[in-house]
Every structure is written in structure tokens, then in C-alpha cells.
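Please see the structure below; I have some questions.
Every protein chain but one is kept in place in this view of the complex.
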Amino acid sequence: MRSLFTHSLTLRVLSFAIVFGIWEYLGRVPISPAFPTFLETMSALGSMIADGSMAAVYPATFQPLLIGLVISSILGIACGVFMGLNHKAEWFGAPVFIVLQSAPLAALIPLLTFAYGIGLTSKIITVCIMSVPVIVLNAYTAVRHTPVSMIEMGESYLGSRRQIIMKIIIPSASPVIYAGLRLGAAMGFIGAILAELLITPTGIGDLITYNQSIAEYEKMYAAIFSIMVFAVIFIEILERTEYLFFRPDKRVTQ
Amino acid sequence: MKLFGIKIPMMASLIFWAILWEIAGQLDVSILLPPFSSIIMRMVEIIPTQTFFKAFLITAECFLLGTGIAIVLGIPIGVLMGRSIVADRMLLPWVNMFLSAPLTALVPVLMTLFGFGMKTIILTTVLFAIWIIVLDARAGVKNITPSLVDMAKSFQASHWQAFTKIYVWAALPEILAGIRLGCIRSVKGVIIGQLLVSVVGFGRLFELYSANFLMEHMWALLFFLFFFAFLIAEGLGVLERRFEYYAAARH
Partner (left out) sequence: MSNSSAAVSRAASSIAVEVEKVSKIYPGGVEALNDMTIQFPKGELTSLLGPSGCGKTTLLKIIAGLLPATSGRVTVNGVEVTGPGEERAFVFQDFALMPWATVLRNAAFGLELRGVAKSERHAIAEKYIEAVGLKGCEKLYPHELSGGMRQRVGLARALAVDAEVLLMDEPFSAVDEQTRRKFQEDLLDVIKHEGKTFIFVTHSIEEAVYVSHSIALLLPRPSRVSEIIRPDIDRDISPDAIRRDPVYLDIVERIWKGLRTYVE
């Protein structure tokens, strides 16, 4: 087992080395004057972290992102669970969210700027509209598809409706709800960056567009690299907390 | 839901929302919401125009090319990952990463490398669609009943035969699900690409409408897009359900 583990780790490291090696090579050719090498990008990243310019922009990106994600998590889960439990709510709500989930909601951004200006509100709403549909639909389907035998088990032991909801339906739905949160967070990141590129350049989006406009491509790439890594780590942490709190079954096998 | 003992299909509630919208529009609740009826009128007016049709063609072309590339590349990569542990361990971190990474941040890179045109939009579409297709094809191949693989081996199937005659077909339910999810994502990708490039296709129309505060035009275009996206998702969903007997045959 031990050798297998190192084996998988070696392969992972090798895979990263290959990709970064190709990046370095293509940057040295160079395939385009606007394509810096991997090492240039990394040194730009290092200097941007060192001189604090990176740390300075992140709060501006995170403010709308976090506010938006909190709002859409609370609203989305509440909506989804309610729709899963109540047939009338399901009839009214589910079709809307089914349509919204497949719709390219990013197209609403021009409307939002029109209505709410170019400030924080527009950006928060952008994050929300990107992340809400998947959160709602996951919560809804999870609640709706609670195994019937489990509910019947609860009823046969004379559980009240409230007990059945709190002790059976919600716990059994929580892994899927949580998966929805993770997908919602990923969409929220997409929305937050899109808002910064499209509405007004702030935060990391500003760093990207500004360095692009003055042709400091290694800094532009460094900014993009950092936000990608950041998003991946953020969602990885969400996943870890899921294992920690909601999935004793997965924890045992790990 | 039931009304007077008659079961009303769920999608009918959209009509209710449309009526609500119409009332809100007539009452001038917000400049954001023009009456539903005038949006529909506007749709009838602008959809037959040349500019709209051209923008639609460009969008459709980008969508089809992008999704096509994502499918053609994604399925073999996914199958390979499902069959080879080495390929899986090398590629899975990247697939998972791109699945949760903010891909919008990469669009500026594409713009500097490929210009403000269709190439960038197509690549954005590919980038949005491909990862879920890879992941689902991989899951499908991993779920193949082991005895089916043994069966092919015992009849001395070549790698190519096993790929074309067993793996792709056995993984078809998951592959179709991946294609459906990939298409939903590539609709989003094609629109985000156009919003950011903003000089071609619907991106130009968005720019035009919002610069001139044409609310009804904007909504007409949005409805058109939402409707199309819904049609694609549902159509693929129907196709997917036709293969449900596969799952039954698995157990």
C-alpha cells in the first residue's frame, strides 16, 4: 500500500512537471510575445506576493464573492428544501430553476449594471445568479429523492413529520446538498471574476486587465494563476469539511 | 399539482410566472421588467432581422464547433483515464482543477493569444464543456461490469475492438450524461465568451442594447437564449432516458 501511495504521488508530480515544462518551453520559443514562460510567471507571482500588490487586491474580489455565496447558500438551500418537501412549492418553483440552471445567466449582467450600477450590489447579484440554481436544484432533488424505505421506517416508529424531516430527510440529503454548495461555489468564482472583467475592473480582475493593457504579461498570468489556485484550494477545503462533518462512511474508508 | 382533481403538468407553472411578470410590468414595478407581452412582441420583431440572424449563426457555429471539439477530445481521454491507472493519476488532478477553477479568468489569456474573434469564443466553449465530458466518460468506463471486459479479453479482442465495441457502448449512459452537462456548460461558455469578446455575435448585440438602454430588446434576446438552452438540455435529457434500460441491465 505504501509503495502504491508514493507511486500515485510520483505520477502526480510528474504530471505537473510535464505541463509546467511544456509551458516553459512554449514560452521560450516563444509562441507569442504575449506568452510568458512558466518561470517568468512564477517570479512575477513571487514579487507580487512580496510587494503586497497581490494581498491588496484579494479583499476586493472576496467581498462580493463571500457575501454572494453566503446569501445564495442560505436562500438556495431554504428554497430547495422547501420545494422538496412541499408539492405546491415544487409545482411553482421547480420549473423556474430547471430553466435557469440550463440558461446562460451570465447574459443578465448587462441588465444588472443597468439597474444597480457598477458597484458592489451588481457584483454580489452576479455571484448569486451564477450559484443559486445549482444549489437549489441539488437541495430539491436530494430532499425529493430521500429513500422511501427510510421515511417509511421513521413513520413505522411513529416519528412526527418534524422528526422525520430533521432526523431522516435532511441528514440523508445533506451529502447532495453539500455537493450543490461546492458546485455553487465554483460557479460563484466564475461569476465573481466575470463581474470584475465585465462590470468594473476591481480586485484580481483589475490586476488582470491592467497588466494586460500595459503588456506586463507575466504579471497578468501570475494574477490568473493565483486566482485559479485559490479557487481550487477553496473548493478543496469545502470538500474536506464535507468529509469531516457529513460523511462518516467516507471517513472510514479513507 | 392538482386543481379541481385534474393533474396539471409542472411546466405549466411557467405560464403562471409569465402572467405575474405581465402584471408587474404593467404596474411599472421596475425599469428592469417591461411587460411580458411587449417582450414577446419585441421578439417577433427582432428575430427575423438580418443582424439577429447573423449573430445567431455565429453563436451557433461557435457552440457547435466548441462542443464538437470537447466531445471528440473528451470522450477518448475519459475512456483512457478509466482504463489506465497511470493516465488516470496523471490527468485527474488537472480535470478536477479545471472543473472547479474560475475559467472566466482564462478568457483574457485566450484573447491576447487568439485575438478578439471566433477562435477565442470557440476555445472558451471547449474549456467550459470538456472537463465534465472527460469525467463522466471516465466514470462510465470505471463502472463497466468487469465480466464484460473479461468477455472481450476471452475472445481476444484487440484494443481497438474493445474500445469501439465495448467500452464506448458500455459507458454510453454516463457519456450521454456528460455530453448533456457539457452542452449546458458550453452554452454558458459561448455566452460568456461573447460577453467578454463583445464585438461579434450576440456579444455585439448585448453591447448595442445595453448602451442604448433597450430593455425589451435585451429581454427578448435573453428569452431567446434561455429557450434555446432549455431546448438543448431537455432534448439531450430525452435522448439519455432512452438508454435507461442499460442501467437496468447492469444489475
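We just call them A and B in the order they show up, numbering each chain from 1.
The rule is simple: contacts are C-beta pairs under 8 Å (C-beta built on N, C-alpha and C of every residue); 3 or more make two chains touch, one makes a residue touch a chain.
These numbers come from a predicted model, not from an experiment.
The absent chain, not drawn in this view, touches the displayed chains B throughout the complex. Of the listed positions B:Met111, B:Val141 or B:Ala170, the one in contact with the omitted chain in the full complex is B:Ala170. Of the listed residues B:Ser30, B:Thr49, B:Ser84 or B:Thr145, the one in contact with the hidden chain in the full complex is B:Thr145. Contact between chain B and the unshown chain involves residues 145, 147-148, 150-157, 161, 165-166, 169-170, 172, 245-246, 248-250.
As a working rule, only the chains that are shown with their structure count from here on.
The distance from the centre of chain A to the centre of chain B, each centre being the mean of the chain's C-alpha atoms, comes to 18 Å. Chain A meets chain B in the complex at residues 7-8, 11-12, 14-16, 18-19, 31-32, 34-35, 87-88, 90-96, 98-111, 113-115, 182, 185-186, 189-190, 192-194, 197-198, 204, 208-209, 212, 217, 220-221, 224, 227-228, 231-232, 235. Those residues of chain B whose C-beta lies close enough to touch chain A in the complex are 1, 8, 10-11, 13-14, 16-17, 30-32, 86, 89-91, 93-94, 96-97, 99-109, 112-113, 184, 187-188, 190-192, 195-196, 202, 206-207, 209-210, 213, 215, 218-219, 221-222, 225-226, 229-230, 232-234.
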